[in-house]
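Let me give you the structure first, and then I'll get to my questions.
The other protein chains are all here in position, but one chain of the complex has been omitted.
For chain A:
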Amino acid sequence: MKTSKRMADDLKTAPMDWRFPATNQAKHCYYSYNEFHKCAAEKGEHDKDCRKYARYYRSLCPGHWIEKWNEERANGTFPGRY
C-alpha cells in the first residue's frame, strides 16, 4: 500500500516543451538525448539535472532508437556532439 501511494504521487513524465509544439516529437526526443549527454559531460551522470534529462529522453524516445544511438556512441559514429 505504501509503495502504491508513493508511486501515485511520483507519476510524472517529460512535460510539454513549447520549443517543440508540433505533432512530431522526434526532434524533442533527440534534443533531450543530447541534452542529457551534454549535461553528463559537464556535470557527471548522477547530477540532479542530468538525471532529470535522462528521465525525459527515456520517456520520449523508443527503446530501439536509444539502443541504436548508444551503439553508435560506443562505435564513435554518433552524429551528435557529445
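In this section, a residue touches a chain if its C-beta (ideal position, glycine included) is under 8 Å from a C-beta of that chain, and two chains touch if they have at least 3 such contacts; residues count from 1.
Please note the rule applied: contacts and distances are computed from a predicted model.
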Hidden chain of the complex, named as in its UniProt record, picked from "Cytochrome c oxidase subunit 2", "Enhanced ethylene response protein 5", "Nuclear pore complex protein Nup85" or "Barrier-to-autointegration factor-like protein": "Cytochrome c oxidase subunit 2"
Chain A residues touching the omitted chain (full complex): 3-4, 7-8, 11-16, 23-26, 28-29, 55, 58-64, 66-67, 70
